[in-house]
Every structure is written in C-alpha cells, then in structure tokens.
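Complex shown without one protein chain; remaining protein chains in place.
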Amino acid sequence: MIKVSVVGAKGRMGSHVVDAVNGAADTQLALALDAGDDLTAITPDNTDVVVEFTVPSVSLDNVLALVKQGVDVVVGTTGWTDEKLAQVKAALAEAPRENQAVFIAPNFAISAVLADHFAKVAAPYFESAEVIELHHPTKVDAPSGTAIHTAQAIGEARRAAGLGDMPDATETDGGSRGQVVDGVHVHAVRLRGLNAHEEVLFGNAGEQLTIRADSFDRISFMPGVLLAVRKVASGSFPGLTVGLDHFLDL
Amino acid sequence: MIKVSVVGAKGRMGSHVVDAVNGAADTQLALALDAGDDLTAITPDNTDVVVEFTVPSVSLDNVLALVKQGVDVVVGTTGWTDEKLAQVKAALAEAPRENQAVFIAPNFAISAVLADHFAKVAAPYFESAEVIELHHPTKVDAPSGTAIHTAQAIGEARRAAGLGDMPDATETDGGSRGQVVDGVHVHAVRLRGLNAHEEVLFGNAGEQLTIRADSFDRISFMPGVLLAVRKVASGSFPGLTVGLDHFLDL
Amino acid sequence: MIKVSVVGAKGRMGSHVVDAVNGAADTQLALALDAGDDLTAITPDNTDVVVEFTVPSVSLDNVLALVKQGVDVVVGTTGWTDEKLAQVKAALAEAPRENQAVFIAPNFAISAVLADHFAKVAAPYFESAEVIELHHPTKVDAPSGTAIHTAQAIGEARRAAGLGDMPDATETDGGSRGQVVDGVHVHAVRLRGLNAHEEVLFGNAGEQLTIRADSFDRISFMPGVLLAVRKVASGSFPGLTVGLDHFLDL
Partner (left out) sequence: MIKVSVVGAKGRMGSHVVDAVNGAADTQLALALDAGDDLTAITPDNTDVVVEFTVPSVSLDNVLALVKQGVDVVVGTTGWTDEKLAQVKAALAEAPRENQAVFIAPNFAISAVLADHFAKVAAPYFESAEVIELHHPTKVDAPSGTAIHTAQAIGEARRAAGLGDMPDATETDGGSRGQVVDGVHVHAVRLRGLNAHEEVLFGNAGEQLTIRADSFDRISFMPGVLLAVRKVASGSFPGLTVGLDHFLDL
C-alpha cells in the first residue's frame, strides 16, 4: 500500500487526486493539505509520495521543502523553467534519503502523452503533417502548449529523417493556414462544449494517418497521476524526471 | 431518354461526364465536343441538355452561343460574376425556345451542398461555430471558396437569429486562430493525399454538432451533374438557376 | 419574464434545470419541488411553465395533475406510450385555461435532434448510409433508441425516394456488420470516457457526408429545455406537442 499525501487537496485537480488515491486498491490517503496548512506535517513516516497540485508561485518552495523532509514528490503544477528545475536537482543532491525522487509532468493525460509520442514516431514517414488543437473558449492562449510541443517534435523528427519542406502551393491566404511552428502548420479551434483536444494529421499520396487525443474532463489526468505515484514509489526513478512518457512502455 | 451533349468532353471533368451520361439509364450521349470543335453542331434536334465544363475564359461565350441555338445548358465551369450572369439572363430573355434553361453550380458535390445547407440551418442554435477545410497541397488559394461561403452563411444566420459574438477569451495568438470570415473562424489544412473536404463544428455547453463533407475524387460531382441534367430537362426550371441546392428537397 | 417551476428539482436533470432557469435572462425560478412535495402549490398565479423531470412511474400522474391546475408543462421524463399520450391529450381537452400546452421530448439535445433531421433530409441522395452510436459502458441497451430512430428515418426516406437496397457484397461475417434496422446497419460502441454520441455516414462514389452529434454532459440538454419553455410560454403551441424538432426552424 502506497501512502500518498496531497498538497493542494481542495483545488480543482487536488480534490480529484484525493478521490483517485482513495479509490485505487494499492494507494491510501495520508494527509490532505491545502493553502495555509503546515507542510512539515508530511514526513517519511506517514507518507511515501506527495502529489503537489498548487499554483506556479508556490510550487517550487513546496517541492524544495518536501525534498528536504525526505519524501518523494509527484508535481502537477505548471510553470517550470530550466532555472527552477536546476534548484530541484540541487535539492535532490542533498536529500536526506537515498534515491529520493521528484517527478514533474506538463501533462498527465495518458492519451495526450501517447498522441505526442506517436506523432514523433510517425513524422518521418509522411510528406505532410499538420496539427489542430481544439479547446474551450475561455482559454487565453493559442495555440496550446501541447500543440506547440507536438509541432516541434514533428519538425525535429522530419529534420532528423532528412525530409524537406512540406508540399504547399498556397499563394493567397488571409490567415486561414494557421501558425507555423517549426515548419508545421498549427490550427487552434475554440468551441463552447469542448475541453482539451488535439488532432495530428499526416498525409502521403493516397493515405492519411490521424492521431487524436480528447480530454473531456480533468478526471482524465488521474490514471496518469496514479501511474506516476506507483513508478516513483517503486524506487526505480531516483532524482528528477520530467514527462510522463518516461513511465510509459514506448 | 435525355439526349446530352458535352462541351469540354476531353477535360478532366468532361470525360467523367461522358462516362456518367453513358452509364445512366435515362441519359444518352449526343455530341462530345472539345476545344476547336464547332459548337453549332449542337441543335435542339440532337440535344436536350448540354453540359459545359471548360475554362472561365471561354465559358460565357459558349453558354451565350448555346442559348441562342435553343438548347438548355448545365454549366460546371467556375468564374461567374454578377455581370456575366446578367448577360446569360439577357440571352435567355431572347432565347428561341420557350422556357429555356441555364443552370450554373459553383459545386456539384451533393455532400458539400448539403453540408452548406445544414450549417445554415444549425447555426442559430449554437454559441460557437468554426469551419475547417482540408485540401490537397497543390491548391493555390486558402481558404476555399466553399469554406468562405459556409462561414458567410453561418454569420448571416447568426445575425438573423440575434446571436452576438461567439465566446473567445484568446489573448495571445501567433496566427493559429485562423481567418475570421463574417465573425466565423476558418482554418485551412493542406495535406498530401487529401482532395477536398470541409468540416463545420458547432458547440454549446456539453454538446457538439459536426457536419463533414468529403470529396475524395471528382467522380463525386457526377450524381450532382446528372441530377441537374434531369431537373433542367424536366422543364420545371426555366431561366437562370444558380446553385444545386435549388434541385434538392431541403 | 417567464416564471418556471421545476418538478424533480433535486434530480440529476432537474438540478441542472434549476441552474439554467436561474441563469437565463428571460426566465425566473418559481417553485422547486421534489419527491414528497405538494404539487398543488403550483398555480397559474406563481407559474407560467412547469419543467417536469422525474421518473416514468410518476410522470404521467404529475402531468395530468398539473394540466388540471392550469399550467403549461415541459416534460423531459421518458417512457411515454401512445396510451399515456392519449390521456394527456384528453386532460388538455378539459384544461381550465384556453390554449394550455404540454410538450414532451424524447431528447432535449439540440445537436442530436438536428443530426436526426439532417440524416432524414440527406438520405435520398446517397447510395449508402450507416449509423454508429457510441456511449458510456454502463448503458444497458444497444443500440440506443436515438440510433434506432435515426436508422428508421433513413430507411423511410430511402423508400420514399424509391431507392433500393444499399450495395453490400459481404459474404462472410461473424457479426461485425452490426444490427440491421429498416435496412440500415447500426453499430454500437461502448467506451469508458464517452457519454452519448451518434455518427451518421452517407456515401456515394467519391464522396462521403458525415453528421455527428456529441453529448458530453447532461448540461447539453439545457438549451433545448429553455427553448421549449420559451416556445410553450409563447402560447403558439397549444395542446400536446412531441419532439423538439417542432420548435426548431427546419
């Protein structure tokens, strides 16, 4: 039984994590803390893994403190820079327990992580590739970070394979061809009723390959969170790991 | 049996029309003419309906001549302006036969014409609507004329229904949100392997309606051409008619 | 301002109706009743329209009582038979107010109602048509009532248009071709993460038309409920009306 504490337990994501930890057969809830609660209550005695879902402004401090307290941490908060990651690595180097682990994921949706990976694998074999992301209309940035990441992965894979530019005879366009990220056209749709969706289209003469990931609800992140908790608790991933793809058998 | 002559019979579309006329049970091929052939060979004696698929630079002259010769014409050539249409109307007013007809269609694909119509009908009932068109990468213009027409139809239907702007909180965008046509975001994808495709997305809280028309091959225009030939030959559509939707039971 | 009372206000649908009535600019909540509450509290003085979302075993009695009390009723409960509908009609014939109205809808999702209508309109123009419905895996019946209804509408439209059987050379099949409803193959997918979805596919040589309705959440029924409330309150639909399509401009 893996003892899991949740930091940010009353937040939109954290409350789902509490439910997921209570619902899984191999995890049990230790402490559920939120803003204002004392982090030092979390110790290696009561907790194997902490799941931290707060806000970028406090997440780094939380993680550094938890590392010092000798527990492993799974982080879902966004906003990590290279500089922040370096501070986490430094803290881990001086951590009290051996093989202590911190895991940070930009995206816990397994479908999205798989789609991103499949796009990278498929990219060398197609003349054309474009990315369409679709989100709820209250999203303030376009395109999504995930779509940019996917486009960059496609661009990189094409270069590595020695592919040139994609065929495109467009002469007149008022903006419909989207944003070009690393040579890949990216389109962003905003539609009431949607949540977070990405579609990657590949084409050769006479054939098309489509990979689509739909996240209808943030509950979709829970299998990824539980997977990360198990992998971190297994002791096989000491130090800092970034990205759920490291925990999938790809 | 409807006697059909084809002008532009050796062209990419015209050759399919010849096959379609030969293949249908209720039509038979009269004359198959191409560039350089004498149009005056076509008369009411040998031809009920002419199908004209040539190029914009000669189509108007062809149609005017054929109207004078007393035959009905179904036109698939593009590039029609209000001025050109007015000339056709004037010619029809002095046509030798009573109830002579000219039919011009920007699009003979029944799926595309239905999708366009359905988009117009659905538009008043949704908060959000966007259009994605997808074509082969040798197309020189973006977005497609069909997508622009669909977006305008949606915009018009929304105004008529008193709907305001669509919800969209986008603050930062490098072009991924596409081209805005009459308040509707239009996205154009270019992918090797595709031909001509349009997808219209509508959204309300908790629901989505998607209408998609795929034309994989120009043979997809033939049912529309044959439908037009039959409707024109029926004598029920004297004068000038523009748009295949007039021949569908909508 | 339309005064709306809700019967079944604590149910899964009713609680959404309460929120929707409170949220709309032209409706206000009168009474919110649930099992055990006294229906006679609802009168023409405090209520213009009642929305009834309960269970089939009590819905008929509720509606009959409310009609006698002189209020209009919008019913979302399922399980209506011809016999039950006849009782509602009889009650309306003796209703205390002139032009009293009852509206019953098997489906309040506008996208589903539109998809069904579009399928019927498109059916005469295509050689092939099949229906795929996709639902959450806790649904006990397959295929869905909506899919059966759509298939029947397609079958009827094909017959009316004089179309024969669809092309299908299948000789060996272990069940993959699905259930045939009125000549139309219907396929049912059950997938964790989905809610209620229907896709109708039409095909001719070289072209495809796809109509898809997605209901991600029962909140998707609220625009349809509010539309029904407004139409009923307008006084333009006296008597019994069944089906949201009567309130759409189709």
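Per-chain numbering from 1; labels A, B and C assigned in written order.
Convention: a residue touches a chain if its C-beta (ideal position, glycine included) is under 8 Å from a C-beta of that chain, and two chains touch if they have at least 3 such contacts.
Values in this document were obtained by computation on a predicted structure and should not be read as measured data.
Asker: Among the options C:K10, C:R97 or C:R190, which residue touches the chain absent from this view?
Answerer: If we include the chain that is not displayed, C:R190 is the one touching it.
Asker: Among A:A122, A:L163 or A:V180, which residue is in touch with the absent chain?
Answerer: Of all options in A:A122, A:L163 or A:V180, contact with the hidden chain holds for A:A122.
Asker: Using the touch definition up top, pick the residue from C:D45, C:E94 or C:D173 that touches the left-out chain.
Answerer: Residue touching the chain left out of view: C:D173.
Asker: Since one chain has been left out of the picture, which residues of chain A touch it in the full complex?
Answerer: 109-112, 114-115, 118, 121-122, 124-126, 202, 204-223, 248-250
Asker: Take the complete complex as the reference. Which residues in chain C touch the chain that isn't displayed?
Answerer: These residues of chain C touch the chain that is not shown: 126-130, 132-134, 137-143, 147, 166-180, 185-194, 201-208.
Asker: In the whole complex, what residues of chain B lie against the chain that is missing from view?
Answerer: Touch with the absent chain occurs at residues 193, 195, 214, 216, 220.
The criterion applied here is as follows: only the chains that are shown with their structure count from here on.
Asker: Based on Cα centres, what is the most central chain?
Answerer: Smallest offset from the overall C-alpha mean is found for C.
Asker: Need the most distant chain from chain B, centre defined as the mean of C-alpha atoms.
Answerer: The chain farthest from chain B, judged by C-alpha centres, is A.
Asker: Could you state the distance in Å from the CA-based centre of chain A to that of chain B?
Answerer: 45
Asker: State, to the nearest whole Å, the distance from the C-alpha centre of chain A to the C-alpha centre of chain C.
Answerer: A distance of 39 Å separates the two centres.
Asker: In angstrom, rounded to a whole number, how far apart do the mean CA points of chain B and chain C lie?
Answerer: 35
Asker: If I count partner chains per residue in chain C, which residues reach a count of at least 2?
Answerer: Those would be 214, 216, 220.
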